[in-house]
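All protein chains but one are shown in place.
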Amino acid sequence: MTQTSSMPAKRHSYLGLPTGWVTPQSLFRALEISGLFTFLLALGVVFALSSGQFLTASNFRAILTTSAVLGIVAIGQTFAIIAGGFDLSVAGVIPLASVLYAMTSNAGVPTPLAILAMLALGAVVGLINGLVISRVGIDPLIATLAMLSITGGFAFTVTNGVSVPFDHDYAGVLADSGPLGLPVHVWLVAGLVIVGVLVLRYTVFGRMVYALGGSREASWLAGVRVSGLTTAVYVLCSMMAALAGVVLASELLSGSGNLGTDAALNSVAAVVLGGGSLAGGVGTVWGTAVGVLILGTLANGMALLQISSFYQTIATGVVLLLAVAFSRLRAALAPRFYRVTSEFISEDTAAAVTEEVT
Amino acid sequence: MRIRPRIKWLQVAAAVFALSVIVSACAGSSGSPGASNSGSPHKTLKIDFANINDESAFFHSVTQGMKDAEKTIGSDVKVRYYDNKSDGNTTLQNARLMVNDHPDLIIEFYGTEAVAKSAERLFKDANIPCITVNVPGAGGCTWYDLYNPSLCGQTGTAMGKIAAEKGWNGSNTAVILVAAASFGPEINTCQGYYYEELQKYVPGITKISSYKDITLSTTRVGSTTYQVNGDGLLDKTFNSVTNVLQAIPSSKHLIVYPIGDDMAIGAWRALDQANRGSNSIIAGLGGDPRTLVQLRTNPSWVAEGDIFISHWGELLLPMAKAILEHRTTPALTTSPLAVLTKNLTVPNTLIAPMSNFYKGSETNATELPPLVPVKDGDLPGLDKQGPVGNDYLGAIDWLRKFGNVSGLS
Partner (left out) sequence: MAALLEVRRVHKRYGTTQALTDLDFDVAAGEAVGVVGENGAGKSTFAKILAGAVVPDAGDVFLEGRQLQIRSPRDARLAGIGFIPQELAFVPTLTVAENLLLNNWPTRHGTTSPRAILRHAARAIQRFQIDVPLQAAMAQLKLADQQMVEILKAFIRRSKIILLDEPTAALSAHEASQLFRALESVKSHGVGVVLISHRLDEVLRHCDRIDVFRNSRRVYSAPTVDTPVDEVVFQMLGQAPAMLETGSSAAAAAKHPPALAVSDWQRESHPRLEHVSLDVHEGEVVALFGVRGCGAEVVAEGLAGRHRDITGTLRVGQHETKVFDRPRLARAAGVGYLPPDRKRQGLFTGLSVSQNLGMWALDDVAKRSIINSRREQDLAKGWVNRFNVRYRSLRQPVSELSGGNQQKVLLASRLASKPKVLVLQEPTRGVDIGARLQIHRELRRLAESGLAVLLVTADVEEAVGVADRVLVMRDGVVSRELVGSQKTQSAALRVAAGEES
């Protein structure tokens, strides 16, 4: 190839780190997340100063415990949103799984088997969601909303509307006390967060999910099996929701059709708070985790400050707006890191034009 | 050039639609055969009943109970069932459907009280008498309800006595009330009545001057008492109580009162998880089978406000008959009420051991508390007084068919 006009080869290295460790995009994301994290810390400081009981180990345990269930759902939702869709049916899978788990356990099925059965249930629901969305082509909003009604309805009919208490306390093992006084399920979520981060960053599957969400067309033309990937993502999301249902039932020692009513909205909010976009292609599990913690800390702090529930709803909305604005602002104030010399075709106008003419 | 017909298909469709609506409306209002008339004793009474929400296990038992009662009464009554789905729009739609059905009487368990005014106007315009369940409504229907002042108040008495006996007082105890903000202010007067009584027996807890001092936005009463919102949900209550427990030193004894059974289960789970269950006493409201089991087996579960909801049909149907027979009815007809305890009895109150009404390990009551004489009392949420009670129902023979009201021959 004839060379371009002379131009030194620029290697873009940021912060002096070896190229590849940090990219402008990852930096933007890191700033966004650390912006959120800073916001979380600031929130914590505000509460710590206003209430003497905030900064105690038992209170932190309370925050983690009350956030754990949402955390599980939100991890699955993160995948769905990065892939360019979202899943509202989680709010139906949670109660259904809680109820079926209670019933299976009461029927004498050993706990590990019962849990696996619920994961299988989640997989089936996710499979249906994924196929309907990718093969039949129905919008995720409609498809998952319909599935929400179906699964939620099942949760009621299967029990004749009655909630199902556990006959055996051992079925609640996932909510039992674990290391450091934190319940088992909190450790479970922590583990799932780490796995989620690794999968999205270090596997081809993860990259394909980002590609799919960024441009379905480009992914298809590049040979990605778009239908299969979409389905896989929804299977994952529903399985997480089913797991969340099992965990919630374990906490409450009973399954009920009335659980998880705000799971859909809260999980989407947590993902978007954490940097995800409903347009797809962006989002991280780290960010989602911080988002979940923000929501949990907020509820906890407001309870400690005895803010009436009416004001709590308003306050939650305001804080969400502030959190997002703060993190975006912080990232936008560091233009150095992602203003890029996008001109790699050199501006040798004269030469090129003369060539044209002769 | 093609000559296209100038018909606009949309207009045709609209005309057809309008026509069909008109035709069906005319057919509807031509009156169904065998239209009801009230007062005639051998006529099958036609009653339409709209339940608050059949998707909830708890409220569905009203429908189930009414169906059983209907069967027991026999051919003298025929009931049609509707579901308000806890939704204003659905409630109004059902109201219209019921009015078009021309029953002798409508029993309305509102999905939300906000539509009471419009619904009752429909009933009034159609000249159909009505009963409103669990909320006073807009005043156009006869009111049937549990009675907060006695039920909640006497739960306070029971728990207060039990706490005092344990030596609990304001310096070593905290009180946690769990409200259901979305249920509205009348239902949430329960905590106020409860606390008015509780404070008589547990020395040292912050005093209130009247039940009205505790409102939906109350979160703290003095230094000893907290109120959180559970919105009627298990998991929400679990989270709210978990959070508020962090504000209460772990050495304090806890008196916990959620005004609904789903919330009570959620609150209990939170106490248990925080390892404070053994140092608390808790009571629920509703008489749900789960909480009856708790009352029997859980040492911390000391009381349960039972409204015998699955038996409401057994009173509502006679009440309907009483209205259609133009009998005098009180401002508030009370449902069967009892404050169930493990073994505490307080004479001349609702407080009685569970075994009085439930045999063995049953969770369906075989015996109902006696009818209550009508006398003047607070009308909760209406800020006035009026006659309250249900003994006038003794005059209706249907009530005897169930054979379970104590003291009724």
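Should a chain be cited, it is by its letter among A and B, assigned in written order, with residues numbered from 1 in that chain.
Heads up, the rule we're going with is that a contact is a pair of C-beta atoms (placed from the backbone, for glycine too) under 8 Å apart; a residue touches a chain by one contact, two chains touch by 3 or more.
Everything quoted here is computed from the prediction, not taken from an experiment.
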Contact set of the excluded chain (shown chains only): A
Identified contact with the non-displayed chain, of A:219, A:238, A:261 or A:300: A:219
Contacts of chain A with the absent chain, listed as residue ranges: 1-4, 7, 9-10, 12, 14, 19-21, 23-26, 201-205, 207-208, 210-211, 213-215, 217-225, 280-282, 338, 340-345, 347-350, 352-357
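Just so it is clear, only the chains that are shown with their structure count from here on.
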CA centroid of chain A to CA centroid of chain B, Å: 39
Residues of chain A that touch chain B when the two form their complex: 51, 53-54, 56, 58-59, 62, 65-66, 69, 156, 159-163, 165, 175, 183, 248, 251-254, 256-261, 299-300, 303-304, 306-312
Footprint of chain A on chain B - complex, ascending: 54-57, 60, 179, 181, 216-220, 226, 228-229, 231, 233-235, 238-240, 242-247, 250, 262, 265-266, 269, 273-274, 289-290, 293
